[in-house]
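Can you keep this structure in mind? I'll have questions shortly.
In this view, the complex is presented without one of its protein chains, the others remaining in place.
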Amino acid sequence: MDSFSLFDCVSPLDFRYYGGNAKLLDALSPYVSEKARVRHEARVEAALVRVLARRGLCPPEAAQAIERACEEVTPEEVAEEERRIHHNVRALVNAIRARVPEEHRRFVHWTLTSFDVIDTAMAARFKRMTREVVIPYLLDLERELVAISEREADTLQMGRTHGQHAVPITFGFAMAEHVARLGERIELLDDAAGCMRGKISGAVGAYNASSLFTDDPESLEREVLAELDLEPASHSTQIVIAEPMVDLIHVLTSCLGVMANLADDMRHLQRSEIAEVGEAFEKDQVGSSTMPHKRNPWNFENVKAFFKAFAPRMTTMYLDQLSEHQRDLTNSATNRFLPEVVVAVVACAERLTRIMGRLVVDKAAMERNLEMSGRMVLAEPLYIVLAGLGHPDAHEAVRRLTLESEQSGEPPAALMERSDELRPYVERMTDEQRTVLGDYRRYTGIAAEKARKVCAEWRERLNLD
Amino acid sequence: MDSFSLFDCVSPLDFRYYGGNAKLLDALSPYVSEKARVRHEARVEAALVRVLARRGLCPPEAAQAIERACEEVTPEEVAEEERRIHHNVRALVNAIRARVPEEHRRFVHWTLTSFDVIDTAMAARFKRMTREVVIPYLLDLERELVAISEREADTLQMGRTHGQHAVPITFGFAMAEHVARLGERIELLDDAAGCMRGKISGAVGAYNASSLFTDDPESLEREVLAELDLEPASHSTQIVIAEPMVDLIHVLTSCLGVMANLADDMRHLQRSEIAEVGEAFEKDQVGSSTMPHKRNPWNFENVKAFFKAFAPRMTTMYLDQLSEHQRDLTNSATNRFLPEVVVAVVACAERLTRIMGRLVVDKAAMERNLEMSGRMVLAEPLYIVLAGLGHPDAHEAVRRLTLESEQSGEPPAALMERSDELRPYVERMTDEQRTVLGDYRRYTGIAAEKARKVCAEWRERLNLD
Amino acid sequence: MDSFSLFDCVSPLDFRYYGGNAKLLDALSPYVSEKARVRHEARVEAALVRVLARRGLCPPEAAQAIERACEEVTPEEVAEEERRIHHNVRALVNAIRARVPEEHRRFVHWTLTSFDVIDTAMAARFKRMTREVVIPYLLDLERELVAISEREADTLQMGRTHGQHAVPITFGFAMAEHVARLGERIELLDDAAGCMRGKISGAVGAYNASSLFTDDPESLEREVLAELDLEPASHSTQIVIAEPMVDLIHVLTSCLGVMANLADDMRHLQRSEIAEVGEAFEKDQVGSSTMPHKRNPWNFENVKAFFKAFAPRMTTMYLDQLSEHQRDLTNSATNRFLPEVVVAVVACAERLTRIMGRLVVDKAAMERNLEMSGRMVLAEPLYIVLAGLGHPDAHEAVRRLTLESEQSGEPPAALMERSDELRPYVERMTDEQRTVLGDYRRYTGIAAEKARKVCAEWRERLNLD
Partner (left out) sequence: MDSFSLFDCVSPLDFRYYGGNAKLLDALSPYVSEKARVRHEARVEAALVRVLARRGLCPPEAAQAIERACEEVTPEEVAEEERRIHHNVRALVNAIRARVPEEHRRFVHWTLTSFDVIDTAMAARFKRMTREVVIPYLLDLERELVAISEREADTLQMGRTHGQHAVPITFGFAMAEHVARLGERIELLDDAAGCMRGKISGAVGAYNASSLFTDDPESLEREVLAELDLEPASHSTQIVIAEPMVDLIHVLTSCLGVMANLADDMRHLQRSEIAEVGEAFEKDQVGSSTMPHKRNPWNFENVKAFFKAFAPRMTTMYLDQLSEHQRDLTNSATNRFLPEVVVAVVACAERLTRIMGRLVVDKAAMERNLEMSGRMVLAEPLYIVLAGLGHPDAHEAVRRLTLESEQSGEPPAALMERSDELRPYVERMTDEQRTVLGDYRRYTGIAAEKARKVCAEWRERLNLD
């Protein structure tokens, strides 16, 4: 074990995306690592003795000694003891006890069951981690998106549905979609973190053990959990009911979905034929091993890959809602994988923030692409205006006009002006309507305004400034 | 098509669980069927003209004629038109137009894009369906669970972890877990339904078309959606952003998880060797084709099967978060499957309510099973009390006592009383502690009280009475 | 129930993709419908009595009467009986018995357990359906792909990696990928169908019942199954072991993956900016409700959607590998959904065959796109040739040359010819090498040849002609 290195790892998170990334390792390791698990579990043991002492159920000096031991116990000590006795929480307890004078040892873990410690520590860990790491990283990305959306609020871009040119928007409007979606996810994430719950209710959740020493074991539970900024679950068995964690992992997974959609949009906009956005190269970076000229959207592709790797794992969460009677242990190993989802979300957020921060927007390319279909996009407003002005079958009229324009090469507006059939409607058009019908670049609805509005709203809701 | 029958269907929902079940067909068909889709989409078209008329953008008589057509248009008409033109919303529009005098036709669908109709109708349909069908069915189940939990609040049962006897609880306490979990799901479901959002923002979400006729297209959108008891999405492209529906389907899926856990618990309690609960047979019901004496938990197995069939589908929802640019259509066919999840939840709720309603609880069997391990379960309180009273290594002391009791057949309490080593602690025990240590049936913590408390809480939160 | 119509269905397969499609309904309903299930189960009952009669265990006239009843029994009769007795196979048995003279009734279902019938019928159904419907539909698609690949074997197209222009290929080569992948899937599908297994081994798989009347119950089993073109499973409990079906559904699911990749490629090639392929419009078809000029790749999008809807369901198959002891029934309802995957595969194959059959390939667009990056793609051969001729760091040399070419606008080849540093290598190039370096259109490797070779191979392996 002594020689274990990064390169012995099997998990790409460990050898590459988290363990191999100093910044993320630094930010996440206090929460997601195995040593973080030990640390958080020890904190639960410490919280217990603090409360026991406060209630006069254990001497203050015992509590102090145990608290100190809880701070000092190392994962190595726990691992060594676990190899001996094959029980992880008992190993932690023994390792703490070994650091405590014999007369105080009996208060370590007193009345607790293993999962009082494990599940409570897990809840505390995920609550803090979500609020102290995940949300800040997502807010960084949100800030970047808001900045781009506001900066490009008026930048014309062709709107695309089915990969086909539809009607014009602005690039800022397109980005505002991601601002709104990510903003909502962040708020929900904070809610879900606030719903994390702990338990100090014993082996089957009925407070059998703690009832032996106190008349109100639920108040003891509340007090211990409050030390850890948690509330008790509405119900617990040997474990906290599964749903608060299921809900949190759902929101995290859906964050990956929002980021993957952003990534997909960006990588398609980088296609050679579209080329509306790009990424500034870093010095010394190599594009491809044999094609030095290629500029691949590999960062966006990486985000998509993470999404593909993690979205299906949500099914495991639903499977873990099922635990027989007062629990079976088939969710124990699965729970150990949960911090990986957090790493995935943070890794994607960090990467996207970095890449979006150096996103190059090629307005000329956007104009060029828009122009390609400019004439044809006027079909829609033409239809709307004709119908609004009383044409009984505007849809069919425009379809014919469009085909004619396609064949003759003349703009639909010109054909319209010349058409005897359409003249009565043309004469009743407003100036604004004529302006739009004559210039497809004006047919952007309230795209720019909406971009600014969405950004302003999320600046405020998330206190982005 | 004329001869299409139940037995031609490929979906077991259609030929069996919903279509083959008169009660569910009746309750759900106004929401989940293809004709329900048409009906809800027509309502969006009707809402539009009502608002147009109110704003003076279309004559009242046009609006009235169109509203009437929207009420009367049939799915058969739409299907026939779609076979001709291969576009489902345009087919609906044409079918409505065909029922409207020529001079009013132009106001049908005016300024809308297909997905203004489809997504708004979908949101309205799921919002109503969740509140008017799904939640009531879940509340019926919740009522049944509360009734059992309260009725059996004091019924002794062995608590089980890992399928092993742990320490005693009451059956009402065990049921209270399901009360709490289902209760929370119901509340979240109502929240998620309230988050359904619509859109009247046109082909790419920038209100390009509606801006041609109004200065504040967002207010027009709000007004149309209000007719359908909806609010606008925080952002839309051609479609409503995916997340509100993703969140709702998540909660529905997690309801299946809660119900499957209940089902799993019940079917294991029905095992021949445990036999603590059973299901009253219906007259004429046959247990198995060759073993007429068998009483299979097939209803609970069915609920588990639905969970297994539907939980993985959540992944499709995450995949549908990705839609290129202002949308691609790769979520169109997938969305058509969404009502199936609702059918699954309602079918499971209906079945469980029915079965739990005739659940037979065999208290004698519960007592017998408890007795099997009664003596041994006292190990835990013994440990707790010894540790609390100052024994330095109570865990080890109890382990030895337990082995001795296993070998000699004597109750641990008796061995304890005789033990020189333990005497100092025994002497300092409270009466309550001695009582529990002498009778494992007393070692139930606050199980009964907690069962009643949980039930009382959910009665109130959900207005169950 | 009498009034049940297509529009009451909740499953989009029933009301739209299969039930609403006369061609598919016709092809698939003998296999996937509920009535097909009844028909196949009755065939198992018939096979049993044929063998019993042959072995002298039942009178020939009894066997004949029962066989006739098995052919004539209707799903309506079975459904009605099931509503009465709540057991589906016993209902089938009763419905058959009701059509048989009283003295022969006892031989119906004799020694069988329900799942002898259900699982054997399922295996027979999936084996025949795979070979008689699924594979023929996939072969139709394969033929279409081969035709395109051969026809376009020499059609120049830019190769794309990461959505970026890489080096040239031919469109026929690109299509050959799909030919090879689909070809392999078809072969595997046939293998997997051949691995379907049945069972006539009774309630727990130990031939308890049949052993009462025969010394070699395994030979009886083999004989009955042979009537249905099946072999016995290597082991069975109450059910056939799960894996043969799990493997078959895996191959079916992976067919969706192959088709979805084809669909994705096609829809991206249809992007407005790329526009290399298109789909001929059908008469009267409407492109979009408000943009009559749009030509959406909605058929390809539909295939992608089916893939997204069905790929996650594979997880359910793995969950169904778990059945407690000699089986629990939690795979019963899930199994009823299995024919849906078949419908999905056939629907996608049929759609793709139709659309690929009218695929319009725009060679001019392919040339135009190729030309965009023509100059730059020469970087790769330049690097290869320079390295091959001894340049110590060709990668770096080409990187610099490429940047220079990007800035100056001159072709890399021209810059190379003028470079003092590169001259020694240039002088030693072969004619072939110089030709390629001077004309990126020649840099297609063996693309055309490979396309023809792949097609020839699959023509032969699958007997396509």
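The chains carry the letters A, B and C, assigned in the order they are written, with residues numbered from 1 in each.
The rule is short, and it goes like this: a contact is a pair of C-beta atoms (placed from the backbone, for glycine too) under 8 Å apart; a residue touches a chain by one contact, two chains touch by 3 or more.
Every value quoted in this text rests on a predicted model; they were computed, and no experiment measured them.
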>> Using the touch definition from the top, which of A:67, A:340 or A:380 touches the missing chain?
In response: A:340
> Touching the left-out chain: which of A:306, A:440 or A:458?
Replying inline: A:306
> Per the definition of touch given earlier, which of B:111, B:130 or B:315 contacts the omitted chain?
Replying inline: B:315
> So which of C:20, C:198, C:339 or C:381 would be touching the chain we can't see?
Replying inline: C:381
> Since one chain has been left out of the picture, which residues of subunit A touch it in the full complex?
Replying inline: 1, 4-20, 22, 25, 28-29, 32-35, 38, 75-76, 79, 84-87, 89-90, 93, 109, 112-114, 202-203, 209, 267, 282, 284-291, 296, 298, 301-302, 304-306, 308-309, 311-316, 319-320, 328-334, 336-337, 339-340, 343
> What residue numbers in subunit C mark contact with the hidden partner chain?
Replying inline: 57, 90, 102-103, 105-107, 110-111, 159-163, 166-169, 173-174, 176-177, 179-181, 183-185, 188, 202-213, 217-218, 234-235, 237-238, 241-243, 246-247, 250, 253-254, 256-258, 260-261, 264-265, 268, 307, 311-312, 314-315, 318-319, 321-329, 380-381, 384-385, 387-388, 390-395, 432-433, 436, 443-447, 450, 454, 457
> Which residue numbers on subunit B touch the omitted chain?
Replying inline: 158, 160-167, 267-268, 270-274, 288, 290-298, 301, 312, 315, 319, 369, 372-373, 376-377, 379-380, 383-384, 395, 398-399, 402, 406
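One rule holds for everything that comes next: only the chains that are shown with their structure count from here on.
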> So, what's the distance in Å between the C-alpha centres of subunit B and subunit A?
Replying inline: 25
> Which residues of subunit A are in contact with two or more other chains?
Replying inline: 160-163, 166-167, 268, 312, 315, 319, 380, 384, 395
